[in-house]
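Quick one: structure below, then a few questions.
One protein chain is absent from this view; the other protein chains keep their places.
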Amino acid sequence: MSQTVVQRLQAELDALWLVDPHTHINPHSAPSQTLADILGYHYYTELAHSAGIPREQIEEPGLSPREKVGRIVPGLAAIENTVQYSWLLEICRDFFGFEEERITESNWERLYDQSLAVLSDPGWEREVLRRSRLTGVFLTNDFDDPLTGFDTKFYIPCLRTDDLVFRLWQSETRERFRKATREEAWDVASLRRGLDVLFSHFLKNHTRACAISLPPDFSPAPVTAATVDPILGALRNGQTLSLDEQSVLARFVFWCLAEECAEAQLPFDLMIGVNRRVYPSGVFQGQDLFDSRCSLSQYAALFNAFPRVTFPISVLAHGVNQELVSYAWIFPNVVTSSHWWYSNIPAFIEPDLRSRLQAVPQTKQIGYYSDMYKLEFAKPKFGMFRRVLAKVLAEDFVLTRGWSETKALELGKSIMCDNTGRIFPER
Amino acid sequence: MSQTVVQRLQAELDALWLVDPHTHINPHSAPSQTLADILGYHYYTELAHSAGIPREQIEEPGLSPREKVGRIVPGLAAIENTVQYSWLLEICRDFFGFEEERITESNWERLYDQSLAVLSDPGWEREVLRRSRLTGVFLTNDFDDPLTGFDTKFYIPCLRTDDLVFRLWQSETRERFRKATREEAWDVASLRRGLDVLFSHFLKNHTRACAISLPPDFSPAPVTAATVDPILGALRNGQTLSLDEQSVLARFVFWCLAEECAEAQLPFDLMIGVNRRVYPSGVFQGQDLFDSRCSLSQYAALFNAFPRVTFPISVLAHGVNQELVSYAWIFPNVVTSSHWWYSNIPAFIEPDLRSRLQAVPQTKQIGYYSDMYKLEFAKPKFGMFRRVLAKVLAEDFVLTRGWSETKALELGKSIMCDNTGRIFPER
Partner (left out) sequence: MSQTVVQRLQAELDALWLVDPHTHINPHSAPSQTLADILGYHYYTELAHSAGIPREQIEEPGLSPREKVGRIVPGLAAIENTVQYSWLLEICRDFFGFEEERITESNWERLYDQSLAVLSDPGWEREVLRRSRLTGVFLTNDFDDPLTGFDTKFYIPCLRTDDLVFRLWQSETRERFRKATREEAWDVASLRRGLDVLFSHFLKNHTRACAISLPPDFSPAPVTAATVDPILGALRNGQTLSLDEQSVLARFVFWCLAEECAEAQLPFDLMIGVNRRVYPSGVFQGQDLFDSRCSLSQYAALFNAFPRVTFPISVLAHGVNQELVSYAWIFPNVVTSSHWWYSNIPAFIEPDLRSRLQAVPQTKQIGYYSDMYKLEFAKPKFGMFRRVLAKVLAEDFVLTRGWSETKALELGKSIMCDNTGRIFPER
């Protein structure tokens, strides 16, 4: 009986339309052009590499898309058990008419051709959005993105700030900052004026969130201008910053961004816990990992200092989820946000979701975002989440607490659909 | 079939009478007087606040109980999903005859009146105890509580020592200490004599436990009198203690308490992991959180030094539960104790309970305490635990290991009922 309830709820959840509140979609080229865009997603290249395919083979310069697919396919047999492989299979079956059980060295070329026919259709972008039931897609935009040439009401800009916080001391970043803001940022006043320019630009273009990913040892704190001015001055003099100085500058810029968010009434997405380039010989985007010794205690001062800024929090480590639940239960401005990266598999989504639904106000939960780079991934990724959500709603609410399926479904709709508009309001 | 086994076990567990081994009940006013006592429980005020109700609105001075309820009810819609809301609904349905699906701004006044009729009945205390099947209730008593005016065989005193350990340097605490013990505590000898007085007083009044809550970075260690005498001397001279001195004093007093417990053969409840006032703008009792980077390693020296003291351990962070299981499996004097605060939701109770039942001797587990402030909460809180316990007994023992339901039920009875008498013997 439980299974039937699950299936009914899942069918209802599948029918819902929604806005995807965090992706890496390029709005100028949103769908995949070939199967290489799909198999080139870092989940497949990194897992295939982990299973034994040399990086050099996958990333050899000058490979055609077809050749690239041919290089990755031999690595698929070893990863058929992974949930990421199940997304791939679902894409191939639902979108490209693939009917076999596995993608192999003997059948991939036909699949490549079938997919090419579908992906080349000029109506494919609209079609894949319709089939994925997407009514909007949040982007991840560099701070110097002109935000032109696309519909910013559908492809919603989001100001990504990792470069500003962690790489402002690099000449390349400073050059981009200068071009985007006409400010030199050789002192705090100029830096702040430049940030104002960036926020104005993004806000004019329907931006609905500021966002950043943070290493596990980052601990935000206010820094005085008097501390930072000499550091910016050192940069002006061409000096190299010590790691300590870099870190002071990072904390300063981060705090300025929170101030800008407060001013602009913009939510500040924090994606907490990633260590970059832990495996530097890994494939592109397959080099980052984490350290689970990380705590939201590090963010308590921030949450207290900015009561008017909403902080949707994603945590990379499953072990930090209970803190996230508890901080969102206590702090009005802390919101739980999806299941990120290494926590984005059903084995972690299910317990994490269960605890959030049991203890965080339903209005303060962003159920899921796809984090996708190409539109084809929304359907299987949200599909995975919907299956887990249906299971948790059935078990914890319908069966254990005696809720009607209608009421359980409303809860599911809140966290998967309605809260996006509530937490990231249109401007 | 599994579901039927669960239901049968749950019905049997529901029929058991028990002593609640940890509460914050005021024995002079144990049941609620109005619905405001129930909705004023910090779970509702903090969740409603987290969902958007300003603290000032909830805690405005001079509110009548009815007005206070009226201020909280608008926050309930957002928290209907929480398990804490389900306790509330269960209280209203089972005790006050409430029959609607939700408590709303349009029906709460009638509910208020209905509940008032029930709560005003002079026989209500006896009635709610009977319906909750309670045969005793442990209290949480300040060290200077006179312990008079109530039946200490039913409302069992427990010496709570947070003030002694963490606030003995405050003049208010010292004044209370002086009044309660007639000792000045300007040196170690006097401090120790005072502690002797307190323990004698509590032991004469049927106290069955000493208890304390501890921050995640606390690490007990012996401290010499020679180290502490100058610190107490500094207090005598009106000097302010440094944080280091406060911390040395805390460790010293804590160790003295363990010595007193050894002497008195009194169990020492340790509730490990709370950080106080993390969100100082939160509602009353809704300001504390935790840092999951905490380990029972910090307590190994204590467990080794006091082999005759039983330490029932509650951990705030779900992530510390495996250490608790393992320490209780190895150390004869370590006992697992209930599911505390942020871990007291089925999403964490179930895996934590499962691991304890699989690896800790059944005689060394305190299944559950309610931690309640008002008697009405025992029934729904123990009810929640019984549901989870029935599920784990059914799945892990009856279905997986082939136990009879009778045998599984005995195990449930041990940890929920019998162990309280075994671990906290009457004196």
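Letters A and B mark the chains in the order given here, with residues in each chain numbered from 1 onward.
One rule holds for everything that comes next: a contact is a pair of C-beta atoms (placed from the backbone, for glycine too) under 8 Å apart; a residue touches a chain by one contact, two chains touch by 3 or more.
Please read all numbers here as calculations on a predicted model, not as lab measurements.
Asker: Can you tell me which of A:I25, A:L47, A:V137 or A:L249 touches the chain that was removed from the display?
Answerer: Within the whole complex, the residue contacting the unshown chain is A:L47.
Asker: Would you mind spotting which of B:Q114, B:S190, B:T227 or B:S355 touches the chain that isn't drawn?
Answerer: Reading the full complex, the residue touching the unseen chain is B:S355.
Asker: Which of these, A:S32, A:S213 or A:S343, touches the one chain of the complex that we don't see?
Answerer: Of these options, the touching residue for the absent chain is A:S343.
Asker: Could you list which residues of subunit A touch the chain missing from the display?
Answerer: Residues 3, 46-47, 49-52, 78-84, 86, 101, 275, 278-282, 286-287, 289-293, 317-319, 342-343, 345-348, 351, 387 of subunit A touch the chain absent from view.
Asker: Would you write out the residues of subunit B that touch the absent chain, in ascending order?
Answerer: Counting only subunit B, the missing chain is touched by 1-2, 293, 295-297, 300, 303-304, 307, 319-320, 322-323, 325-332, 351, 354-355, 357-364, 396-397, 400-401, 407, 411.
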